[in-house]
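The structure under discussion is supplied below as C-alpha cells; questions concerning it will follow.
One protein chain omitted, others in place.
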Amino acid sequence: MPLSKEQKKEIQEQQAQENKTKRVTSPELEKILYEAIPVLDHGFVRVVDYMGDDSSIVQSARVSYGKGTKKVSTDSGLIKYLMRHRHSTPFEMCEIKYHVKLPIFIARQWIRHRTANVNEYSARYSILDKEFYMPTKDHLAAQSTINRQGRGDLIDGKQADEILNILKKDAEQTYDNYELMLNERFDGTTINKNNKGLARELARMNLTLNTYTQWYWKTDLLNLLNFLSLRADSHAQYEIRAYADVMTNSLKKWVPITFDAFMDYRVGGMELSAKGKSVIEKMIKGENCNFESSNLSKREWNELMDSFGFKEKIL
Amino acid sequence: MPLSKEQKKEIQEQQAQENKTKRVTSPELEKILYEAIPVLDHGFVRVVDYMGDDSSIVQSARVSYGKGTKKVSTDSGLIKYLMRHRHSTPFEMCEIKYHVKLPIFIARQWIRHRTANVNEYSARYSILDKEFYMPTKDHLAAQSTINRQGRGDLIDGKQADEILNILKKDAEQTYDNYELMLNERFDGTTINKNNKGLARELARMNLTLNTYTQWYWKTDLLNLLNFLSLRADSHAQYEIRAYADVMTNSLKKWVPITFDAFMDYRVGGMELSAKGKSVIEKMIKGENCNFESSNLSKREWNELMDSFGFKEKIL
Amino acid sequence: MPLSKEQKKEIQEQQAQENKTKRVTSPELEKILYEAIPVLDHGFVRVVDYMGDDSSIVQSARVSYGKGTKKVSTDSGLIKYLMRHRHSTPFEMCEIKYHVKLPIFIARQWIRHRTANVNEYSARYSILDKEFYMPTKDHLAAQSTINRQGRGDLIDGKQADEILNILKKDAEQTYDNYELMLNERFDGTTINKNNKGLARELARMNLTLNTYTQWYWKTDLLNLLNFLSLRADSHAQYEIRAYADVMTNSLKKWVPITFDAFMDYRVGGMELSAKGKSVIEKMIKGENCNFESSNLSKREWNELMDSFGFKEKIL
Partner (left out) sequence: MPLSKEQKKEIQEQQAQENKTKRVTSPELEKILYEAIPVLDHGFVRVVDYMGDDSSIVQSARVSYGKGTKKVSTDSGLIKYLMRHRHSTPFEMCEIKYHVKLPIFIARQWIRHRTANVNEYSARYSILDKEFYMPTKDHLAAQSTINRQGRGDLIDGKQADEILNILKKDAEQTYDNYELMLNERFDGTTINKNNKGLARELARMNLTLNTYTQWYWKTDLLNLLNFLSLRADSHAQYEIRAYADVMTNSLKKWVPITFDAFMDYRVGGMELSAKGKSVIEKMIKGENCNFESSNLSKREWNELMDSFGFKEKIL
C-alpha cells in the first residue's frame, strides 16, 4: 500500500486541520481521522468523517422516552438496554464515512449492504491503478469439504507456488492488455500514436476481479453494526473480515460504550430457536435430553452443541 | 414557544461547547447550531448536528471520477454539473440532524419521507405537553374551490372567531380529559388518589391532531433537497412550508454552493413533457401554436402557459 | 365495521374474478383474498394482492447458491436453514399488499417501519368518516407500575364507565365541530349556506387520535416478518397486536413453510448475550451460578431467568 506522494500530502493536510466546532467530538477517533490503515496487500481503510458519539444515542433516546428515561441512571445502562431490546432507531443517529481501497470481488460482497451511501471510483471515466490482491500463503486455503462456502486446509508447497504464479501472471497480463487496448499507460503516455484508444467503459472488462478499486462509503451506526456482525464473523470470507476488523477497531474508538454492548449482545451472543431453548431447559434441569428426543435436525443439534462447546455431544 | 428553563439551559450548554476537530466545519451553520428557531405558535427547528459541507460533495465526486474531474475548474462548477445532471450520490455524502417541535398532523405529512432517521417523543412512555397549534387569522383559509387540496380565500369576521374558538375549546377540553384519564397532571401531581391512571398508550388517543410532538430527524443532503423541493413549494400546506422555509435557510448557511444550484435547477426550474417541449419549440420558431393543435389536455396547456406567465393564453 | 354497500359490492366484484395466470399462486391465501377481516371495533385488514409463495424463496436461493443448493434435499430444509442463519435476501423475493383501516394513533406506530410502500387516505383532499376507536372494557388497563410503556391491571367499575364516556363524548364533539368548521357534513350536505367551509387540511386538526384512517400498505416478506416479530409480540401495544395477529394468520396461509420456521426461530426463540450464555453454560454443567457471580445486571438476570421460566430465581 505505498500511497502516492500526492495522497500522503492530502492526508497530511487533512490531519493538520484544527477547526473549532460546537458539535460533539469523539477524541479517540479524531486521533486516527484520515489515517490510511493498511488492509490486505494494497488496500486501506480511512475514517474521513463522522457525526455524533455515544452521547448522541442517549440524547435521541431521551427525546423518545421523554421524562421516562431519567430513571435509567447512566448512559451506559441506557445504551445496553437499547441494544438488548433491539430498540434500533437511536443508533441510527450517528453516522460515519470511510474511504476504502479494496479488491473488486470484495467490493461486490460489500455492496450487498444496501442501506449506505457510496461513491466509487469510476472506470468509465478514469483508468484503474495497476494493483491486484495476491493472497499470502497463510490464507491460500483449499475449498472446505464440509462447508460449501468455506475454506479448509491450507494449500502449500509446489501447488501454492503455482497458484500464486497464475494469479500474478494473469493479473499482469490482463492489465497490460488493458493498457494496450486503451492505447494509453496509467501515467498518461500514448502507446501507439497511430491507434485509437478503446473506450474506457469497454476496456475495463478485461481486468480480473482482484483488481483494486476504491470508494467513499457512508452509513449510520445501526447499519455499521449490522455490517460488522456479518462481516467480522468467523463465517465471513477472510478478505472482507480483514476490513471489518479494522472498522471494528474504529468503532471502539468512536463509540466505546456501544462497542461494549455490541460485543456482549451481538458478537459474543447467540440465538436460540424455540426447539433449541426447550433442549437447553431440559439440560439445565438435568433431565434426560438427547438428539433423538430433541426435535432438532442433526445439523441444528450440532450447531447448538457446538455453540456451547459440548464437543462430546456432536454427532 | 416559551422554552422551559431546563431547555434554555441545555441549549446554552450545547452552544458553549468549543471542541477541536479535524473534520470540515461549516462556519455559518455553527453560528446557529442548537438554536431553537421558532416556527408556528409553539414549534421550533434546531440544527443539532451535521457532517460535511460543500467540499465533501466535491471530494466524493472526485473519487468517483478520478483524474477525470480535475478538468472541471471549480468546486462550484462541479456541484452545478452534478445537480444539473442528477448525479445524486455525491449529495448523499453530507448529513444533517434536526430537532423539531411540530403539530401531529404535520408530523404525519413529514413522515411520508421515509429515507430519514427518526426518534419521536413517545406518548406511550411520557405525557405530552399541553400545547396545540392555533392558526393565526391570516392563515385561516377556506377550502379552495378549484383545487381539492388547496386553500382559497381567507375566512374572517365572526366565522373566523367561531372557528378559532372551537379549535381552542376542543383542544383544551380533550387535553383536560387526557389528564383526568391519566389521573395525573403534566407536573406529575395525582388528581384523585382513589383512582388508577389509564395507561398512557391508551389515554393519548383522546388528544387532537394539533397537539405538538417533537422528534430528532436526520437525513442526508440529497433527501433533504427532495424534502425541501416538495415542502417549501407553493403547493405544500402552509404549516409544513413554515418548517421547510426555516430549514431552507439552514441549508443556505450549511452548503451555500449547493443552495445556489438547488435554487436554480430545482426550486426555480421546471419540467417539460415531450408534448410540452414541442409546443415551446413551435412558439420559439414563431409557428402557429394553440391549444387545439397542441395535443395537450386543457389542464396541461394551462399549467404550461402558467409556468411561463402567459396569462392571456390560459383557457 | 359495517362496510358500506359500495364497499361490499367492490369486494364481491374483486372476489368474483377468475383470472388465469402463469404465476405461482398461494391457494389458501386466494381463499381470503380481498376479504375484510374485522380488527378492533371499526378496523379491518384485507389482503389485496401478493407475489410469490414459499417456492419463490427457494427459487431465488437456488440461483444464489447455484448447484450448491441441490444437496439440501427439501424446500422446507432450505427455508429453515435460511431463517436460522439470517440469510435474509431470499425472503425479500415475495411481496404482499394489505388494505388496512386503523386508528390514527396506531397508524403512527405502524409507519415507523419505513421499508414499505404506503398510500394513505388524505384528509387534505377528503373528509374522514365519523368512526373512532373505543376500547372494550377488557382492554381498559391502568398504566403499568413496573413498565413505563406497558399496561397493568384493568380499570373497572365506575371509573371505567367515566373513561369510556369521556372518549366517546370528546370524539363525537370534536367530529361535530370538524363538520361545523368544514360547513359540510360527511354526506356532502352544506350546514350553513352563508358560511364558507374551512380548508380540509386545517379542519382535520380538530380530530382526535382515535379517528380511523385507512391505507394500502405493501411490503416484502422479510420486512413483514420483522414487523410481525415486533408487533405480534407480547410487549407490543394491544391495539397494534390485534392487527399483527390477523396478519400472522394471513402469513400462515400465504407461505406455510416460512411461517413454521418463523415461529420456531423468531417468535418462540430468544437471544443470549455473551454473558448470558456463560451463565447458561454453568447451569448446564451444574456449576454454582448465581446473580452475584453472573456479571449481569439485576434486570438482565431477571429477564434471563424469566425467559427460561425459573421463577424462583428472580430477584
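First chain written, first letter: the chains are A, B and C, and each begins at residue 1.
Convention: contacts are C-beta pairs under 8 Å (C-beta built on N, C-alpha and C of every residue); 3 or more make two chains touch, one makes a residue touch a chain.
Keep in mind it's a predicted model, so treat the numbers as computed, not measured.
**Student:** Just one of A:9, A:31 or A:124 touches the chain that is missing; which is it?
**Tutor:** A:124
**Student:** Hey, which of C:41, C:92 or C:281 is the one touching the hidden chain?
**Tutor:** With C:41, C:92 or C:281 as choices, the missing chain is touched by C:92.
**Student:** Using the definition of touch stated at the top, determine which of A:11, A:182 or A:251 touches the missing chain.
**Tutor:** Final answer for the missing-chain contact: A:182.
**Student:** For the chain left off this view, which of A:5, A:196 or A:311 is in contact with it?
**Tutor:** From the options A:5, A:196 or A:311, the contact with the absent chain belongs to A:196.
**Student:** Per the definition of touch given earlier, which of C:215, C:243 or C:291 contacts the omitted chain?
**Tutor:** Checking each option in C:215, C:243 or C:291, the one touching the absent chain turns out to be C:215.
**Student:** Where does chain B touch the missing chain, residue by residue?
**Tutor:** Here the touching residues of chain B are 65, 68, 71, 77, 80-81, 84, 89, 112, 148-149, 263-265, 267-277, 280-281, 283-284, 286, 297, 299-300, 303, 307-309.
**Student:** In the complete complex, the non-displayed chain touches which residues of chain C?
**Tutor:** 14-15, 17-25, 30, 33-34, 48-52, 56, 59-61, 63-69, 89-90, 92-93, 95, 97, 99, 117-122, 125-127, 214-216, 218, 220
**Student:** Touching the hidden chain in the full complex, which residues of chain A are there? Just list them.
**Tutor:** 103-105, 107-108, 111-112, 114-115, 118, 122, 124-125, 133, 135, 140-144, 148-153, 155, 159, 163, 166-167, 170-171, 173-174, 177, 180-182, 195-202, 204-210, 237
Quick note on the criterion: only the chains that are shown with their structure count from here on.
**Student:** Mind checking the centre-to-centre distance between chain A and chain B? Centres are C-alpha means, answer in whole Å.
**Tutor:** Centre-to-centre distance between chain A and chain B: 35 Å.
**Student:** Suppose each chain is reduced to the average of its Cα coordinates; what separation in Å results between chain B and chain C?
**Tutor:** Chain centroid spacing, chain B to chain C, equals 29 Å.
**Student:** Could you work out how far the Cα centre of chain A sits from that of chain C, in whole Å?
**Tutor:** 34
**Student:** Tell me, which residues of chain B touch at least two other chains?
**Tutor:** Within chain B, residues 118, 122, 125 contact more than one other chain.
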